[in-house]
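In this view, the complex is presented without one of its protein chains, the others remaining in place.
As written, the chain order gives the labels A and B, with residue 1 at the start of each chain.
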Amino acid sequence: MRCQSLLPHARMNSAPRLALRDITKTYPGVIANEDIDLTVLPGEIHAVLGENGAGKSTLMKIIYGLVQPDAGTVLWEGRETRIASPAAARRLGIAMVFQHFALFETLSVAENIALALPDAPAPAALAERIRATAEDYGLPLEPQRPVHELSVGERQRVEIVRCLLQSPRLLILDEPTSVLTPQAVETLFTTLRRLAAEGVSLLYISHKLDEIRALCDRATVLRGGRVSGHCRPAGESADSLARMMIGAELPQTRLSANNVRREPKLVLHNLSRPADGPFGTALHALQLSVHSGEIVGIAGASGNGQSELLQALSGEATLAQADMVQMLGAPVGRLGAAARRARGLGFVPEERLGRGAVPALDLAANTLLTAAGDGLVRRGLILRPTVRRYAREIIKRFRVKCHGSHALARSLSGGNLQKFIVGREIAQNPEVLIVAQPTWGVDVGSAALIRERLIDLRNRGVALLVISEDLDELFSICDRIAVLAGGRLSPLRHTSATDSAEIGRWMAGLFPTETTHVPA
Amino acid sequence: MFRLEARPAPSTLARWLAPLGALLLTLLLAAVLFAQLGQSPLHAFAVFFLRPLDGLYGIGEWLLKATPLMLCGLGLALGFRASVWNIGAEGQLTVGAIAAGGLAIHFDGSDSAWLLPAMAGAGVLGGMLWAAIPALLRTRWQTNEILTTLMLAYVAPLLLAWLVNGPWRDPAGFNFPQSIQFGESALLAPLLAGTRLTVAFPLALGLAVLCWLFLRHAYLGFQMNIAGQAPAAARYAGYSPARTVWVALLVGGGCAGLAGFAEVAGPLGQLLPSVSPGYGFAAIIVAFVGRLHPLGVVLASLLLSLLYLGGESAQMELGLPASITGLFQGALLFALLACDTLVHYRLRRSR
Partner (left out) sequence: MNDWLPILATTLAAATPLIFAGLGELVTERAGVLNLGVEGMMLIGAVSAFAVASSGGGLLLGTLAGIGAGMAASALFALLVLHCLANQMATGLALALFGVGLSAFIGRDYVSHVLDGVSGYTLLDGLPPLDPFIVGSLGLFALVQWFLYRSRGGLVLRAVGESPSTAHALGYPVRLIRWAAILFGGACSGLAGAYLATDYTPMWVEGLSAGRGWIALALVVFATWKPARLLAGAYLFGGVTILQFHGQALGLAVPSQFMSMLPYLATIVVLTLISRRGHAIRLNAPASLGQVWHPDS
């Protein structure tokens, strides 16, 4: 699968900007990287492709000086180099755009940028440079605005401009499109192609095959911490890339028609609530109904009211009026999380460790966390053997890979923990199930299983609401889809009656404001 | 160079060995200190740790002093598990003593068998009342309970000082700031002849067992644990944060109040300007050294009680300052925190 003759011809003579040889890094119990080779040429856009847990992040941290490899050599422009710290990386000309932006919410755009420049000029001069660079690349920015007021797209702009001001020779981008609208992705690609044309090398980390085929000159594919292949993405098909990435073709999830009687099970009626904390987003009169036997998806980047909506739905936050949330015909807006659960609500939150599960407790205790009402507690006392049996059942039904019900939640991989949490919520036979970011950071196999189980549940007549940033996922498992942007909800569309371009425009807040109800 | 590396799972062995390690470190410090003060460490240790336990009376004193530490420590441990940082047990103990003592003074001369149980009840309620103030402020307005419980721990002794200097001063007490001596029916009889040990000690042991059962088997105990370990998970599961705060503070206050009752109806026998040599604060150390576990609290309270007695004994026999007890208490907690590192991390030689 190695295809070494892919070097762009014009740049044959120049030394590689970065070359990694036999890089190995182990953590207690895990080999994150093993004998990794990677070569990046000047002016090249080089993809590092791999699924969650393949070792991409560790490799990037090594290049950026955040992590030191256990073995192997790093060659920077032909010379062996030890990158001891991010500061050292920046001195070499390496800059990085982080997946979870490395920005300080309470500081202004200019202050955030100043922090990344070793000798930042005076505030006024810096603001001028920021404006000039931002305009030059078509990435408008207001230097004095505090970061917490910015949208996700604007935040990424701050990160990119911050890198550009360092005049980088190698720019690392870690999953840069995971939260962008399709339109914003196009703008980003234009910027990146221009940088490459100016001679900057780009390392583009992603698991999105289409993007890599559209953008990258060459790709290095990782699987299980090892290089599973080098290739030229433009010449590959999505299937051949997938085989290199996961050793099999991408599992496809399909939604088939079901004949469940459509009855509204979850209704939002003029749901409004104030922002949750100083950096939150208020919700404005949301209207929505989710019926039995369907999956409704809510698209949009986090920070547009997603966490406020989830808390309002789960009962972690109670509402001003009871009828703002109605479940099975009854107003539940003023009930707490436990009471709503008792009425048949299941909820899989976005944060797995610390919210969906308690990291330092075992899976049995984590079962008890929400399933106590399912006969696990009698007269205030915990029925320990019953709890263990219940936990073992979940582990079996959802193929959770772990050392049994005594395994600590934090010892599980992201995918297995998510299977456990989804399994625990489904095991309680909910009438309504709310799932946030069902497969975020989850390996492909687990993701497929989780989606399959959600669809099974839909076919059994449960009403499901899925909130996700992953548009592909929403289009593959949802009957109907809407967008939450700026705390407002777009009209609801059948997935077959819309496309990612329209949803992308809506994610930027451009949707008709009157909410037209689509019949279920 | 060594560096710390996270263990895949916390080490249970290290968790229980850490208090022993801390004790050893503290003893090491004590040995150095004794030598500095011109004492032979071995002799000083004998005076400090063995002399007080010489004979039945000594053992009785040891358990007697362990009682308030155990009671306060149990209540605090329960609260700390739920991340409710009640550090004002000293104040709650004092108010418990005031409430119990007030009853004894008011019903002086009564020979009702109900007086002692009523005093115990009053002590518990007094402690609860004092702890209810921070609980109310925290649940109603999110006021930080660390600071409010502590501020109230400064206020309670002033209240007591006013009472024994004013309205409750013994008229026949030569103007000394103290109340009358309580009558027979308001005093706990010694459990064993030749000691001052009262029924409060077995009561405290019983409470420890109850506490252990609660934490192990009660769903509410589980919920409070979660609230302490992962507050977001507790909210997600729908556990009431207000209930956690109320239970933690009321139990802590009630236990401390009971300790206050046991002091005034036991060894003290009257209200004095100070009813506690810092038991409420030492109980914080008891709770941590006892790993927030009821059995651990029992053992730790015995250790801290011995430190109190040892300080007195060292003062009398060696002329060492009594304040050495406070020094050792603080050092013990510091040493424990240092040893605790090895529960979650292990040393690795760094390359």
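Just so it is clear, a residue touches a chain if its C-beta (ideal position, glycine included) is under 8 Å from a C-beta of that chain, and two chains touch if they have at least 3 such contacts.
Everything quoted here is computed from the prediction, not taken from an experiment.
Contacts of the undrawn chain with the visible chains, over the full complex, involve A, B. Contact with the chain that does not appear here is found for just one residue of B:Ala31, B:Ala218, B:Leu302 or B:Leu333, B:Leu333.
The chain omitted from view is touched by exactly one of B:Phe48, B:Trp85 or B:Tyr308, namely B:Trp85.
Listed for subunit B, the residues touching the missing chain in the whole complex are 4-6, 85, 87, 133, 137, 141-144, 146-148, 150-152, 154-155, 158-159, 161-162, 165-166, 281, 284-285, 288, 321, 323-331, 333-334, 337-338, 340-341, 344-345.
Considering the complete assembly, subunit A touches the hidden chain via residues 65-66, 85-90, 98, 102-107, 111, 114-116, 120, 277-278.
The rule is short, and it goes like this: only the chains that are shown with their structure count from here on.
For the pair subunit A and subunit B, the distance between mean C-alpha positions equals 48 Å. Interface residues of subunit B, counted against subunit A in their complex, comprise 5-10, 217-220, 222, 226, 229-230, 232-233, 235-240, 351. Residues 28-29, 68, 70, 314-316, 336-341, 347, 349, 351, 354-361, 365, 368-370, 372, 377, 380-382, 408, 411 of subunit A are the ones touching subunit B in the complex.
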